[in-house]
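Dropping the structure in here first, questions after.
With one protein chain withheld, the remaining protein chains of the complex are depicted in position.
To keep things simple, chains are lettered A, B, C and D as they appear, and every chain counts its residues starting from 1.
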Amino acid sequence: MNWLWSNLDRVGELVLVHLALSVPAIILSFVVSVPIGWLAHRYRWSRGVLLSLCALLYAIPSLALFIALPAITGLGLRSPLNLVIALTLYGVAVIVRTAADAFDAVERDVLQSATAVGYSAAGRFWGVQLPLAGPVLLSGLRVVIVSTVSLATVGAVIGVQSLGSLFTDGFQRGIQVEIATGIVLTIALALLLDWLAVLGGRLLMPWTRAGAARAGSVRPVAAAVEAS
Amino acid sequence: GCASGDPLDSGSDGGDGSSETIVIGSQDYYSNEIIAELYAQALEENGFTVDRQFRIGQREVYIPEIESGAIDVFPEYTGNLLQYYVPDTEAKTSDDVYAELEGALPDGLRVLDQSPATDQDSYNVTRTFSEENDVTSLADLKNVTTPITLGGNSELATRPYGPEGLKSVYGVEVGFTPIEDSGGPLTLKALVDDQVQMVNIYSADPNIKANDLVTLEDPEGLFLASNVVPVVSEKVTDEMADVINTVSAALTPEDLVALNSLSVNDQESADQIAKDWLAEKNLF
Amino acid sequence: MIEFRGVTKQFPDGTVAVHDVDIVIPPHKTTVLVGSSGSGKTTLLRMINRMVDPTGGQVLIDGTDVATVDPVKLRRGIGYVMQNSGLLPHRKVIDNVATVPLLRGTSRREAHARALELLDTVGLDRSLADKYPSQLSGGQQQRVGVARGLAVDPNILLMDEPFGAVDPIVRAELQQELLRLQGELGKTVVFVTHDIDEAFLLGDQVVIMQQGGRISQAASPAEILAHPADAFVADFVGADRGKRALHLTEVDGRSIVVDADGRPAGVLAS
Amino acid sequence: MIEFRGVTKQFPDGTVAVHDVDIVIPPHKTTVLVGSSGSGKTTLLRMINRMVDPTGGQVLIDGTDVATVDPVKLRRGIGYVMQNSGLLPHRKVIDNVATVPLLRGTSRREAHARALELLDTVGLDRSLADKYPSQLSGGQQQRVGVARGLAVDPNILLMDEPFGAVDPIVRAELQQELLRLQGELGKTVVFVTHDIDEAFLLGDQVVIMQQGGRISQAASPAEILAHPADAFVADFVGADRGKRALHLTEVDGRSIVVDADGRPAGVLAS
Partner (left out) sequence: MNLFADAIAWLVDPANWTGAGSIPQRTFEHLWISALVLVIAAVIALPLGGLVGHTGRGREPAVMVSGGLRALPTLGVLTLFALWLGIGLQAPVIALVILAIPPLLAGAYAGFESVDRRTIDAARAMGMREGQIVGKVELPLSMPIVVGGIRSATLQIIATATLAAYVSNFGLGRFIFEGLKTRDYGQMLGGSILVIVLALVVDGAFAITQRLVVPAGVRAVRTAEPRSEPTRPRAIVGQPITEGNQE
């Protein structure tokens, strides 16, 4: 415990650094994935290709990507930008499939009816398709938030500061409290961002709350619970 | 207040105009950070402005940054640094190493005075092992009949003082198990649990004493001496150099072990450890 | 008046959904397209607002070929109601009703005021205005759909099985409501169903379609019953079998109308 | 014979789905439970095969309280057909039909032979035996569901809106098929629907249920039409309004039966 009290400054600093690494990566991967997901949804043939590429991306060991990336981007090894790019790539790998599913999940009838009442193609995308894909996109975003915050710690192995530095340092010095602090803070940070995303989702998509209220009141399937 | 760096600042933009700010770096290693902190606080005591860019990582990462001028002061170790520039160096003793190092540094970089404190690779065995096999020196290992496995960071496998060196210099054959905590608690645990019989631990590591390990002597000079030494850029003025030299001179090998112990055993922060030591030594 | 002139639609995969259709849909009346699944009703309907473009022939509205009109503009002037109401689930009821006026650039205030009136028109309580579609029952959603279709006061209202997904009791209610509304508003309604009862109830003109997108007969319900154009129509409306071949029987002093299978169809008014 | 004696069902959440129901379901006849959504029809039906256990009263089959019978055994002896056919999507048609005999330990060979016969019985081609349910049309699936319900030659067949999800034309076909089958087999059929037309067509006895799980009237269709027990029933069957209040009119020399709204209901046989 002694460690924690004498290092509050450093811990606070690392939390900020960690945020600065993961938040841009989360936002970037979301922004990049939505159009890719839309492509996969819109053009069936591209779906297989895009989703396989994502699976491939996902299979790259993080450590390897952190090292190989500078060779491609030309950035310094220690540049946090590398890490942000790598995390973004992983985020994209995670979220693209969900994004495609999100657009698939929008009911055709609703789109048809939007067309029928006179939405233009662009108007329909922004006004109908995107918001209605929102709930599923949000679920994808939440997975990305959690996994990105957690994955960002691996950068510490190659010397990019983050909450992961508490693991490597605690490991060298044999301070378990330090590692535990890192773990707890990583989880807390992930859950905090996740909570913010949920909150944002509620604000931006008020109809989902209304829908949930009704879904809850729909009568339970009689037999599932009843006759067992 | 993020002293150790704005995360989006890669540190490659060295000359940001304010000539009085001096950038101090450190390895991603607690002991090195403490020394860097000593320099930093000493300089601050004397009215200089310091920008701390600590915990940068391995040598291959930060050396280019020192060379590019992004970092002005960096605590180093003479032997290890020399090997970085001259992998097949023949120098062994403190003075030889220091002398050769001065010549080996690229233009624009220099080392200040080296400190008496050393922190170099050393091979350690448990007291039990030492007594049972009657081993106190690397040369004695020849007589050990049971197989010996050496534990240390993976790079040790290819270093001149690694298994190859042991074989060529002392004629000892050892196995090798990589353990990636730079001679930290995991290495120690592996040794104590007899998963490995000999480990590479930095000589200033307080765990050697705390665990009653036996550091094997190195009569043939397998390891080069490695004293603490600051590498500095041209931005470091004579006044600054004086301050740092004063610190270096005051730092004894025992001090370094004690400082490390404060970090590992008492879990104090580098900042606190440095402050207390400077106060105790009453340097400025 | 809507006029189909030799209209054919062949989809890219080769399916001929509508084959050489000629028909006139009179204004201010309800025309019902009826036929079994896949007979091309929806396709025919959608050619009116250019959701589908014909591969042959012309569709004219008041003499203008729709092919010459910008589809988005065209659609904004034609009401459209579909089976599952097609409401936008992320918009409140009032915004759903006001969708097209808003798209057209009507001020929010005006559009909302008009939307509230429309809720009255279709018999919905104004308190529902701030709910989301998912909070409404199926029948209420359908009414909102109708209100939306009426929002720009279109001359033409296209309805594609609007009551197909609600239960029979609510459906009966909605049918009555539509009859009342149509009595008041007198729109040109084109209504698709595959329920012959519904067609007979609502249609001034009933168009019976058969597989392959051909029209078998287009006439008033009574005429179709009295003189089915061919065996397919007779069979389809059931004139010569089962439920529409009726006779009378006495039960406890009341005249019960009974079908060919002996099941009662109703009571004869004395 | 199935007998309900003072049967009540209150769900754990407090909903009273069925309230103090007394009714006798005669053997070898079709009894139809009809009523609007939520009136407790399904709950009543499920108490027969113990998918739901009553919270009050007794359900007797041929004098035995079902509560004393092992539910699994009970269910294996009672046919059950539901709305979406409830077929197992990962089993071929033939295996679906043979499910219960196989569960009972009949040999595979025998069960399959019987299943093929049953396909004939419900009017399905034997070539469908090796298809999966998803490869069948809705109507065909429903027939397979009926065949499965008949597989153990049960005395009792429970059908919960079996034709609720197929289109009206197919539905009419299936209804005729059921009438034919029942003419041949003479099972005790309990049939749930909320379509009063279907109830009148199929039921020897029609049980009209109202909200809160109470029975309003149980009688033959003609009786119900002639003498509705109360205003609710009269309204529900439409005897005093709209489509069942009929009168005659002449069109081109034929007698057309027309309802209160002036829409034709059929042609009077001369």
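One rule holds for everything that comes next: a contact is a pair of C-beta atoms (placed from the backbone, for glycine too) under 8 Å apart; a residue touches a chain by one contact, two chains touch by 3 or more.
Source: prediction; values computed, not measured.
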Among D:2, D:18 or D:51, contact with the omitted chain is made only by D:51
Just one of D:88, D:185 or D:269 touches the chain that is missing; which is it? D:88
Subunit D residues that touch the omitted chain in the full complex: 46, 49, 51, 72-77, 80, 82-92, 99-100, 103, 132-138, 148, 158, 165-167
Sites on subunit B contacted by the missing partner chain, in the whole complex: 58, 60, 151, 153-155, 157-158, 177-180, 185-186, 189-190, 193, 195
For subunit A, which residues touch the unseen chain? 42, 55-56, 58-65, 67-68, 71, 108-109, 111-112, 115, 120-121, 142-143, 146-147, 149-151, 153-154, 156-158, 163-164, 166-168, 170-171, 174, 176, 179-180, 182-183, 186-187, 190-191, 194, 221-225, 227-228
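In the analysis below, only the chains that are shown with their structure count from here on.
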Which one of the chains is farthest from subunit D, going by Cα centres? B
Averaging each chain's Cα atoms, the one nearest the global Cα mean turns out to be A
Approximate Å spacing (C-alpha centroids) for the pair subunit A, subunit C: 46
Roughly how far is subunit C from subunit D, going centre to centre by Cα mean, in whole Å? 31
Roughly how far is subunit A from subunit B, going centre to centre by Cα mean, in whole Å? 40
Two or more other chains are touched by the subunit A residues none
Subunit C touches which residues of subunit D in the complex? 36-37, 167-169, 172, 176, 179, 194-196, 200-201, 221-223, 225-227, 238-239, 242-249, 251-252, 254, 256-261, 263-269
Subunit C partner contacts - residues on subunit A that touch it in the complex: 109-110, 112-120, 123, 128, 131-132, 134, 205-207, 210-211, 213-215
Name, in rising order, each residue of subunit C that touches subunit A in their complex. 49, 51, 72-77, 80, 82-92, 99-100, 103, 131-132, 134-135, 148, 158
